[in-house]
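Please see the structure below; I have some questions.
The complex appears here without one of its protein chains, the remainder shown in place.
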Amino acid sequence: MKAWQKPGFWLPLVIVLVWGGVVLLIHQDTMRETAFIILMAVGLASSLNILLGYTGYVSFGHIVFFGLGGYTGFYLLSAQGWPLFAAAIGGGLLSALIAGLVGLAVLRLRGAYFALATIGINEAARAFVSNFGPYGGATGMFVNFSAYQKYGGPGPALWTTFIFLWITTLVVLLVSYLVKHSRFGLGLLAIREDEDAAMVMGVKAPQAKTITYVISAFFPGVIGTLYFFKNGNIEPGDAFQLHMSIEMLVMVMLGGMGTVMGPLVGAVGYQWLRGYLLTSPIFKDLHLAVAGAMLLVIILFVPTGVVGWVRNHVQRLQKVLE
Amino acid sequence: MLDQLISSLTDGLLLGFVYGVAAMGLTLIWGVMSVINLAHGPVIALGMFGTYLLFTHLGVNPYLAMVPVAGGGLIVGLVIYVIAVHRVINAPHLSSLLATFAVNMIIIGVGTAVFSTSPQNIDYSLGSVEVGFLTFPASRLVGAFGAILVTACLYLFLYFTRPGKAIRAVANNRMASELMGIPSSRVLALSFGLGTMMAAVAGGLIATFFPFTILSGGPYELKSFVICVLGGLGHPLGALVGGLLLGGLEGLIPTFMPVSWVPVVEFGLFVLVLLVRPSGLFGAK
Partner (left out) sequence: MKRFGIGFAVVLSLSLILASLTAPSGAPAAEKTVTIGFTASQTGKLNVEATRQINGLHLWVEQVNGAGGIKLPDGTVIKFADKFYDDESKKERVQELYTKLINTDKADFLISPYSSGLTDASAVIAQQYNRIMITAGAASDSTYKKGYTLVYQSYTPASRYLTGAVDILVKLTPKSKKIAIIHENDKFATDVVKDLRKYAEEKGFTVVLFEGYDSATADFAPFINKIPADVDAIMGGGHFADTTTLARQLYEKKINTRMIALLVAPPEPKFAELGDACISVVGSSQWEPLAHFTKESAQKEGIAWFGPTGEEFIKAYKAKFKEDPSYHSAGGYVAGMILQDAIQKAGSTDTAKVKAALDAMDSMTFYGRLKFATGPKDHGLQVGHEMVYIQWNKDQQGKPVKQVVWPAAGATASPFVCPAR
């Protein structure tokens, strides 16, 4: 059966495709804003899943690639005048490069040490950018409003950014599926189960892990550029938020790590819950507590997440929910 | 220049004692059960608030308030262990990391709802101490003494009491201890509680120096990671030395470069130590 005939392949893609299409058709600002936040979450969660879900390496500070890529893309946009698409790719490429360099060293660590190291990298990056002149230092950078004229004004610019994000999310989901169902992906899953045994069986673990790290870092860089362009400014405090990194983790775990559908389900579910909690007067302050409680329940009782649980309990859906 | 150096060093070292106490809690838990307690920061913040509430609403001297705060920290730790950690103690590290992080989020979420994130202050001043050309608030000195006192008590407990020895036995080899009749679950819970107790006491001491919010624990949690890795995960003495080291660094670095570079150096060092000598100064367990 060819890949595109399997529902596990086209289901997540079709969902995102149709959803984006509907938003574009109805052409309403509020709907686009909500969709932007959710698609961003899906993209980030799926990127993290490529590393976490397939190799088992927990990157607590993954947001650093969102921040560094976002900063670079933003710099290319505002200081160098690059068009949005090129700047976003540029941001992604820088994140991938940093991941490659850092990964070679840091991926030698296992388990909790690796997790701590990623936190350290995120904090060091934030502190560094705060001091880095060309990136605006502590007060960050901004886009002069006239930059939006290149896209036909702020309105069309926001829609263009949305379309780019939509396409990026589709690509991430595609890549996630392709990695999982390739020989390369098989090697990653072996690393996740038992790294030493995998190496004995011939999996070149160090290279495989680094390549995965690079792939998982590229997309947050692109997404970061798009997000900060939409906001019109970027500051160190916004770009390296540890708590955003943790939310990515929660979304992957909630949906089911190691699946393609999982991050999609987890991101949508989590963002819906968050949006509801933040605007409800009773729960406004408690949204973090509720998210925490949810994460705890998942870790203790349903570690495979929603998608994992459904796959284990409903045989028939196994082919559909990859 | 020398004046400035000594002044900065003194400030840094005094703070370093308290950092050390906080880190000791983290390293104890790691040493005994190989769990990195990501709820460490919020517990520090709870210690801050505990002292603040006792002082503001009941008029208790902040230093005497350390005793009930320590007790509270112990109980909080026991609760966290029973609810979140016990089930995943033998699972892969990811599970306990995420479980303790979930507790972190819960405490911060509830804390924000109850206290909001507006800064609070303990208005209890002991005045300033002048030693030669050095001037610093007396509360720092008292804090450093308190830290040393707590460390001494911990060592007495671990080496001279039955539960303390049981903890060291479980840290050494859990299966063997169980075979020798030590109820390992209860010992693990006690160790976790001790760890959070140290964190809460550290928080209480810090609250007498600086203003704080429920989010203030975060930076100290990060510092605790750095200190534990420097000193060697699992070695309480290593944590104290690491704390002094970090405090000293934080005092010295600003003398030579803008203060905003301190976090770059701190975390750069952190990643470097993890890569080059993850077992730290004293060797990890």
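Here the chain labels run A and B in written order, and each chain numbers its own residues starting at 1.
Note that contacts are C-beta pairs under 8 Å (C-beta built on N, C-alpha and C of every residue); 3 or more make two chains touch, one makes a residue touch a chain.
Values in this document were obtained by computation on a predicted structure and should not be read as measured data.
Student: Among the options B:D11, B:E221 or B:E266, which residue touches the chain absent from this view?
Tutor: Hidden-chain contact among the options goes to B:D11.
Student: Give the residue, chosen from A:G21, A:G155 or A:P206, that touches the chain omitted from the document.
Tutor: A:G155
Student: Please give every residue of chain B in contact with the chain that is not shown.
Tutor: Output for chain B: 3-4, 7-8, 11, 15, 112, 116-119, 123, 125, 128, 130, 135-137, 209-213, 216, 219, 250-251, 254-255, 258-260, 262.
Student: Tell me where the left-out chain touches chain A, residue by residue.
Tutor: These residues of chain A touch the chain that is not shown: 29-30, 33, 37, 130, 137-139, 142-146, 148, 154-155, 158, 231-233, 235, 237-238, 279, 284.
Everything that follows uses one rule, which is that only the chains that are shown with their structure count from here on.
Student: So what's the Cα centroid distance for chain A and chain B, whole Å?
Tutor: Inter-chain centre distance comes to 32 Å.
Student: If you look only at chain A, which of its residues touch chain B in the complex?
Tutor: 56, 58, 60, 105-106, 108-109, 111-113, 115-117, 119-121, 123-124, 126-128, 130-131, 138, 242, 246, 249, 253, 285-293, 295-296, 299-300, 303
Student: Across the complex, what residues on chain B touch chain A?
Tutor: 36, 83-84, 87-88, 92-95, 97-99, 101-110, 112-113, 116, 218, 222, 225-226, 229, 258, 260-264, 266-268, 270-271, 274-275, 278
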